[in-house]
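All protein chains of the complex are present and in place, except for one that has been dropped.
So, subunit A:
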Amino acid sequence: MIDLEPLWLTAKLALITTIILLTVSIPLCYWLAYSKFKFKAAVEAIVSLPLVLPPSVLGFYLLLAFSPKNTFGKFLDQYFDAHLVFTFEGLIIASVLYSLPFMVHPIQSGLKNLPISLKEAAFTLGKSKFTTLTKILLPNIKSSILTGIVLTFAHTVGEFGVVLMIGGSIPGETKVMSIAIYDEVQSMNYYTANVYAAILFSFTFLILLGVYLLNNSFSKTNPLND
């Protein structure tokens, strides 16, 4: 019988990561798209780092940071009773950092591609930044938001290096699909590895197919994508 726990764990991790990133990214993207802050380029570089950094590097630094032997880890342990190494919570934080550019980039470029006059028109009609964002800007970049959500979800499902470094392979806690496949191959259980891999493969393909179908129908109705 195939153990389906890694599948649920992966889905849970990807879902929570996506929700957190969506909440964090919208204000961050608004700031990145419109701020005239001098050191914005530095912030943009940091956001994009996980794209080029080997996952093991990020995982290694997080492992050091979260370790109860070091200052930050000790602080978390003492004041919040939080243990982030080899736990599901630690995986969430690592995933959020690791998938950050996949949520930020589409939303940021969506906002940048909107004519600036839409925002200004809303302001001249007496609307606050918040109302302008929720009622005008975000509804006009639906396809960018959807792209961000799906890329983040899919990327979190597919992560391996960071999870291995910070989470290891604890069943029910940190053993997600990608790790499970690796474990099964290590123990020569090719059949189980095959099933896991096939599930992951078809799931990822279906998600991407869905996005492209939806995005094509969005661009048919949205004049901004002409």
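Everything below uses one rule, namely that a residue touches a chain if its C-beta (ideal position, glycine included) is under 8 Å from a C-beta of that chain, and two chains touch if they have at least 3 such contacts; residues count from 1.
Here, contacts and distances are computed from a predicted model.
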item: Protein that the absent chain corresponds to, by UniProt name, given "tRNA-specific 2-thiouridylase MnmA", "Succinate dehydrogenase/fumarate reductase iron-sulfur subunit", "ATP-binding cassette domain-containing protein" or "Cytochrome c1"; value: "ATP-binding cassette domain-containing protein"
item: Touching the absent chain when the full complex is considered, from A:Ile2, A:Val43, A:Ala82 or A:Ile136; value: A:Ile136
item: Sole contact to the chain not displayed, among A:Pro27, A:Pro54, A:Pro115 or A:Gly210; value: A:Pro115
item: Absent-chain interface as seen on subunit A, which is shown; value: 115, 117-118, 120-128, 135-136, 139-140, 222-224
